[in-house]
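Only a single protein chain was left out; the remaining protein chains are all shown in position.
Then we have chain A:
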Amino acid sequence: MSGDQSGGENDRPETGAFFARDRAWHPPAFAPGYKSSVLRSPQKALLSLDGTLSEITGPVFGHSMLGELDNDLIHNFAKPGESAIGERIIVHGRVLDERGRPVQDALVEFWQANAGGRYRHRKESYLAALDPNFGGCGRAITDGDGHYCFRTVKPGAYPWPNGVNDWRPAHIHFSIFGHGFAQRLITQMYFEGDPMIWKCPIVGAIPDRRAIEQLIAALDWGNTVPMDARAYKFDIVLRGRRSTFFENRPEGN
């Protein structure tokens, strides 16, 4: 797991604590428009703690764990010679920290519904059909520049039992590991121009419009491959670390 994490002299592992999370930027735990948050949100205040070794460290995954098709959802569940049905797209971007530095060796995992909005999950009962050639999961590890990419089909919108007539916008779920357990993040990526974004109670749990806009991937015409696949660009920002101007040492040492 930690096999190829050694960097050169110039990228010594960072050991500073993370910037405090801006919890007015993230959605609050209790967001009554999203009904299932009502009984699943803590009511007491969080206990604040400047990161100790337990929070500033975290697992780092080696590129060797990846299979050849791990970042190709069009083919990683398809029968030989076949492929998933839907709009072919490439999703790519960079994982950066709040200081704008690339996060290399970040594990990025993603999952999604198929082109008709149907998930491959036993608890899913939506009547749209499964695609026999689409599983819906993939993963990638960022390169030295913090870059990741994968190809997939554009997911469809799907209805869910919240309000009487609530539909999720087309979205891809992302899970990201940086270098510290305190950076752990799960989020959702939306698509530029989708009018459903502004009707969704899950999106609407985010209080700041700029934070929502940061979750919307832009159509990336420059990277669109003619006669093959359109591209969307989605950059992800993880928490930054304090610079260790002064090593943190116990008094008296």
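The rule is simple: a contact is a pair of C-beta atoms (placed from the backbone, for glycine too) under 8 Å apart; a residue touches a chain by one contact, two chains touch by 3 or more; residues count from 1.
Operating definition for what follows: contacts and distances are computed from a predicted model.
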For the chain omitted from this view, which of "CoA-transferase", "Protocatechuate 3,4-dioxygenase subunit alpha", "Short chain enoyl-CoA hydratase /Enoyl-CoA hydratase" or "Na(+)/H(+) antiporter subunit B" is its UniProt protein name? "Protocatechuate 3,4-dioxygenase subunit alpha"
Tell me which of A:Ile85, A:Cys137, A:Ala157 or A:Met196 is the one touching the absent chain. A:Cys137
Identify the residue among A:Leu53, A:Leu127, A:Val164 or A:Met227 that touches the chain left out of the display. A:Leu53
Mind listing the chain A residues that contact the chain we can't see here? 1-2, 5, 7, 13-15, 18-23, 25-29, 31, 34, 36-44, 46-60, 65, 67, 69-70, 76-77, 96-100, 109-111, 119-124, 135-139, 173, 175, 179-182, 184-188, 202-203, 205-206, 208, 210-212, 214-215, 236-240, 248, 250-251, 253
